[in-house]
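The complex appears here minus one protein chain, its other protein chains still in place.
The first chain written gets the first letter, and so on, giving A, B and C; residue counts start at 1 in each chain.
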């Protein structure tokens, strides 16, 4: 039970850390990383929620795992697109 | 099931085939776009006659499956998306010789349509997240079609949009934490007014408002919409920002516990007030014609947000009708505005509003399209914009909100100001800006078409109102 | 007790890595720390009994995202410096928001609602696979997965709009031969993951990500000259996952008695899922690989 709340707290703090990075920047690349940290925080929240049944001796929530997997793919795709845009932005002759 | 499935999968399959055989893209595009129109119309008629329909995808029953639901509003939105998709692509086809868009436009616009249709149909919190993300990424990809000048706005748009989707996803996770359900109709009326749900709904609302460019979270919109190619801006302004608004409507009218409604209504109403006033003022002040239209989108979204706020407070059918009439009329009018401005801009070589001088003489058709669409934005009778504003006024009058009546009048004056700013310049025939080449007829007519459609809406006001009033 | 200690250390490490990545002065440190963060996340997923996610995160977070970030990083080389950003104002605001979120997450009831899980367990037997995550992904919520594949494709289409090629370093013989040794292993492993996905953790995405890393390693060593969007076969394979998915969905609509989108008949479900997953794996692998290594050279054609 304690570790469940520990991971929930970590998730919330990861959201905070990510938001700080997103606000502060200053580089765009760091902002993209920050968005990924926020995403990781949300996924951690979801995976901790999926862990709840385990505390009662049942298997973990597979629907949430599937949702997080979908979310991971979406996050990777978005990151890749953002980095491609960033690469072009930086490579452009000034 | 067939019409709903085809409305989503036809554009999707078309996009895939276009990517495989890029040379056939245009033929395929028009075949599909034209074919979708009767399909959407018949679907609308079918739903109006036999009532709303719903499906559990994969036949798994509620809770386990993703639910699709087609009610009057959904089918109407499906039809509008299909219509604008056809119009805009006809415009792109007509300017093909002159300034062709990159070939990627065809598959991307089909994917945009597919993701919009998927969003209108879906009634599942997580599926809506995927649809939102998809919509955001297609929109950004479309913005980058105008080349390197759009890179920075596109990247900003993408980052804002990602952050917004993450906020929404966090809200979904918190709701799932409490109820273990993702299906919106199943959650309806279940949510208690506790802290967790308040945080979840706030996060989702903020994320959706950021995506829908509700003031003061609209900062990304003017740059992105102004730097995109004109037909793309038309699609973005007319359709894409309406997606999150639709989800916002779903959330607050079906999901939210009654205890939260007053607070949300205040939040939305103040955002709407800001949007109507500051969006209007920014549209009056900006030197660029495309930014003017983009800021006008911010201002016009304010009306829809205001209607939503009053739906939450007073639960009058007038407000529901007003909100969706605003959305529909704005979609048509804004598409016309962007196409007309794009045409003017390209032919006259004029990015600034000042350079539109004498456009009524040099390009009367495009200018007429802009003025007609602008009439609906202002709310002149008997346009669609007028219908919407009339419904809103009626509701406000019935619920005795005199302050908001005043605000509405001021906002209307502001929108009249920015529309007439262009129109007056266009009639200043002293030293007109000479066109770079002789204006093309067809694209101007295509810009005029949605503007006329929005005036025709008034003719169909009765069926429209009955369709929309059922919603509540 | 020991497990709790492990949890505390892991959480502290995660937060430290994320914080350091956000606050480090040099961008190269930020990226390195972020990659380490990804590896630790994979460990956390494994700890929280989410092996599917641990596999995916290890392949993605540690491998491909790192490659993507370093490519972007190389562009910052000649970039002008940035002014030192403010710290206190954002920190105070973010601290307040985090405190609010912390308070909120502690409101989450520890007692789970199990109705949905029960429903999954009930229908698992008729889903065609025996691993619940795969059943949810490819049967119960297959529409999400189809749209997810579309998101991935869109990332590639979007990235193709903004090509920016870094000059590839000439392959050193050592790295070339190591890549030749490594890639068959990756291929084997990804095929195993795909096959295993029906009954145990693994599946299309994990397999695809692994295969993609193999392709990237080979491509960076100047092999696989055919790996380009211009190649019709590559294009077909990139779209294969979606095409297979849509065709299976439409075919399921045509079957007698079933008029619902994406409903697999019980007898065929296992086969359909394996088919869709196989094509999806290939599509994911090629899409990710193209996203990371880009195109050799190309100019966007006009409509």
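Rule of thumb we're sticking to: a contact is a pair of C-beta atoms (placed from the backbone, for glycine too) under 8 Å apart; a residue touches a chain by one contact, two chains touch by 3 or more.
In the analysis below, contacts and distances are computed from a predicted model.
The UniProt record for the undisplayed chain lists the protein name "Monovalent cation/proton antiporter subunit MnhG/PhaG", from the options "Amino acid/amide ABC transporter membrane protein 2 (HAAT family)", "Monovalent cation/proton antiporter subunit MnhG/PhaG", "Cytochrome c553" or "Peptide/nickel transport system permease protein".
Counting contacts over the entire complex, the absent chain touches C. Of the candidate positions C:6, C:172 or C:192, contact with the unshown chain belongs to C:172.
The missing chain lies against subunit C, touching residues 25-29, 31, 73-74, 76-82, 84, 172, 174-175, 178, 181-182, 185.
Operating definition for what follows: only the chains that are shown with their structure count from here on.
Averaged Cα coordinates give subunit A a centre that lies 12 Å from the centre of subunit C. Separation between the centroids of subunit B and subunit C, computed from CA atoms only, is 31 Å.
Multi-chain contact residues of subunit C (touching two or more other chains): 101, 104, 108, 112, 114, 116, 120, 140-141, 144, 148, 151, 154-155, 158, 162. Within subunit A, the positions touching two or more other chains are listed as 15, 45, 49, 67, 70, 74, 77-78, 81, 85-86, 88. Note for the complex: subunit C touches subunit B at residues 100-101, 103-104, 107-109, 112-116, 119-120, 123, 139-144, 147-148, 150-151, 154-155, 157-158, 160-162, 232, 235-236, 239, 242-243, 246, 249-250, 253, 258-264, 300-303.
Those residues of subunit A lying in contact with subunit B across their complex are 15, 22, 28, 31-32, 35, 38-39, 42, 45-46, 49, 64, 67, 70-71, 74, 77-78, 81-82, 85-86, 88-89, 92. Those residues of subunit A whose C-beta lies close enough to touch subunit C in the complex are 1-21, 23-27, 29-30, 33-34, 36-37, 40, 43-45, 47-56, 58-63, 65-70, 72-74, 76-81, 83-88, 90-91.
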